[in-house]
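Note that this is a trimmed complex: some chains were dropped, and none of the rest were shifted.
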Amino acid sequence: MILVNKDTKVVVQGITGKMGQTHTARMLEYGTQIVAGVTPGRGGQTVHGVPVFDTVAQAVEKTNANCSIVFVPPYLACDAGFEAIHVGVSLLVVITEGIPPNDTAKLVNYANSHKVTFMGPNCPGVVSPGHSLIGIMPGSIFKEGKVGMVSKSGTLTYEIALALTEANLGQSTCVGVGGDPVKGIEYQPVLNLFEADPHTDVIVLIGEIGGNAEEKAAQYIKEHIKKPVVGFIAGQTAPPGKRMGHAGAIISQGSGTAKSKIEAFEKANIRVAKTPGQVAKLVSELIKQPAVK
Amino acid sequence: MNLYEFEAKNIFAQYGVPIPPSKLITRPQDLNKIFFGYPLTLKCQVLTGGRGKAGGIKFAKSLAEAQKIAPELLDLEIKGCKTQSLLVEPKLNITNEYYLSVTLDRELGVPVFIATSEGGVEVEQAKNVVKMPIHFPYSAFLTRTLAYKIGLNGEALNKFASIADKLYQIFIERDLDLIEINPLVAVEGNELLALDGKIVVNDDSLMRQPYFAGWLESHLVDLPKVERLAKLHGVNLVELDGDIGILCNGAGLTMATMDMVAEFGGKPANFLDAGGGSDQAKTLAALELVNKNPKLKVILLNILGGITACDDVANALVEFVKAHSNVKLVVRLRGNNQEKAKEILSHYNVKLIPDLEEAVKTAIALAS
C-alpha cells in the first residue's frame, strides 16, 4: 500500500462545486478521512458534514489535513495547487481536466521545489482498496490485495481493476497519473514505491500512445525493479497525428507509437497483455509463481 | 488551434518581431492595389504544412503573371485544406536561413527553444539542431546563448536573440502549443525577418485568451466535418475507415476498445471519447455524431462509470433509440448507478452485455 492509507487526512478544494460535492460523498462512503473542504467565500458552511473553510491554510490549521484533492475549474486550479503546496500538504491530487499546460509546468516546478508529491492533473486519483480512496474512481470495483497498478488512463484502470477483482486478484494501491503531456508524478517514482511496498507482489503498468514515458519506465524496470510487471498499451490502432482524447495521447512525427512501447516492454521482460481482460490472466500466472524475475 | 500564416505574422508584428511587408488578398483583382514592385511572392493561406511542396507558393515577375497565378492558387486545395486567401509579399534577396521555435517539451515539462542555422527545411531533417530548455525564472540572456550555439555572432546574434525573446513572450502570454519561424531569413543589409510563421494556440487555453475569442470555428476547416462538429460539442472524435462506431468514456478505454475490435477482426469507424462526467445531453450528442458516419453498421457503446453516471447514459440511449429505431446498438454499461441504468433500459429493446470481450465480439458479428 503506497501514498495513501487510513491515516491520510484529506482537504477537498472546490468542495462546494458539483464534482466536489459528488465525490466528497463517495469518498466519505468509501471510508476516506475527508476532514475539510475549501471554497473561498463559503467558510463556515458544511458539505455532507465536512466543514468548509475559506483558505487551505485555515483548513490545515484546524484539521491537520496532509493531502489535498483539487476539483476547482481549469483556470483556477494552478492557484489552488500553489495554495495547497504553500501551506505544506505532502500529497496533492489534481482531478481537474483542461488546465493550460503552461500552468501545469509552473505547478510541477513549484511542487518539486517544495518536495510535494503532485499527482495529475486530469487524473482519476489514487485508491488503496479497503483503506482510502482519494479521487473519482468508482470504489465498488476495487478489492484489497497484492497488485499495484499505475496508469495514465482512468476508465482503463477501472476496466482492468474490475477484471482483476472478478478474478479474485485484489489491489494494494491503484495510481492514476493522468493523461496530460506535462504532469506531476510519473511512472518511475510510483514503481519505486511499489518495489519497496511489502503489500505489493505484482505491478500492472498501463500506458498509452504519446510521449516516451513508457519506454523510460521499461528501461527503469529492467534496471531497478525486481517485482514482476504486467504491461498494457492502449492505442495500437490509433492513426498518427490525431489527439486521441487525452492531450498527451498523440503519435507525432512517428514517435510515441504503441509498437515502440510494447517493444520496450518486451525488452524489459514485462509481460504485455493484448486486451484489458488478459491483464488479469497474466497477473494470476505471475502471482502464483514465486516473485522472482 | 492552428493559425494562418498571416494571423501569426500579425501577432509577430504586435510584439515587434520583424516581418516583410505583406498584403492579404482574396480576389485576383486585389493585386492591382499592391505596390511592392516585382517580383512578388504569392502564398496560399492554408491550415496545413507542406505548402511549398504542394505548389502553394509561387513567384510572379509582373502584374500580368501574378494575375494569371492568383486564381490558380486561390483554387488550390492542399491535403484537403481549401485555400482561404493569398498572402502577397515582395520576393526578398535572402542571404541566410534559420529555424526558430518555442514549444512545451513534454519530457522535460518546460518550454524549449529549438533552433538551427539550416532554415527552410523540416526541422526534423536538419542537422545541428539546438534544443534549449527554458527553466524558471526565465531571463533573456538564454536567447543570446541560443544564438551563439547555432553559430551566430555580431549584430546577427543580437537580432536573433531579440526575436527569440519575443517569441517566448508570445508563447507565454498567448498560451501557445507552438510558435515557429521557418525560415527566419537574413536579407541584404543584414536584417532578420520572419518569412513564414506558424502558431498553434493551446486549445485548453482559448477561453482565457480574449484575443482569440470566436476564432475556433473558423479554424477547424482542416478537420473532417464530423470531427469539427464534435470539437464544438466538446467531445473527442477521430474518424476512421471501418464500420463499427465506438463510443466510450475515457481516452484509454476508448483506445483499448478500438484495439479490441481490431484484434478480434472488426473495423472501427471512429474513436469517440465522450469524456468523464458526460451527462445525458452530451451522451446523446455523441451518439448522434457517431451515427452520422455513412459507413456505420453498428454502434458499440462501452461506458465504465467513474464520473459518468450510468443512468444518465441510459436516458440518452432511450432518447436515441426512440429517434433511430433502426440503428444496431451493443451496449456495455457498468459502474456508478448501473442498476438504475438497467432498470431504465429494461423498458426498451437495448441489449446490455456486461462483459467487454463479449460485447466487442457481438458488435463485430452484427457488423458483418
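Every chain is named by a letter (A and B) in the order it is written, and numbering of its residues begins at 1.
Everything that follows uses one rule, which is that a residue touches a chain if its C-beta (ideal position, glycine included) is under 8 Å from a C-beta of that chain, and two chains touch if they have at least 3 such contacts.
This one's a predicted model, so the numbers in the text were calculated from it and none came from an experiment.
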### Query
How would the full complex read if you wrote each label with its copy number?
A x2, B x2
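Note that in this section only the chains that are shown with their structure count from here on.
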### Summary
So, in whole Å, the Cα centroid of chain A is separated from that of chain B by 28
### Query
For chain B, which residues are in contact with chain A within the complex?
104, 106-107, 109-111, 124, 136, 172, 175, 177, 202, 204-205, 207-208, 236, 238, 240, 248-256, 258-263, 268, 271, 273, 275-277, 304-307, 334-336, 356-357
#### Entry: Contact footprint of chain B on chain A as seen in their complex
19, 74-75, 97-102, 104-106, 108-109, 124, 136-138, 141, 151-159, 162, 179, 181-183, 206, 208-209, 211-212, 232, 234-239, 242-249, 253, 258, 274-277
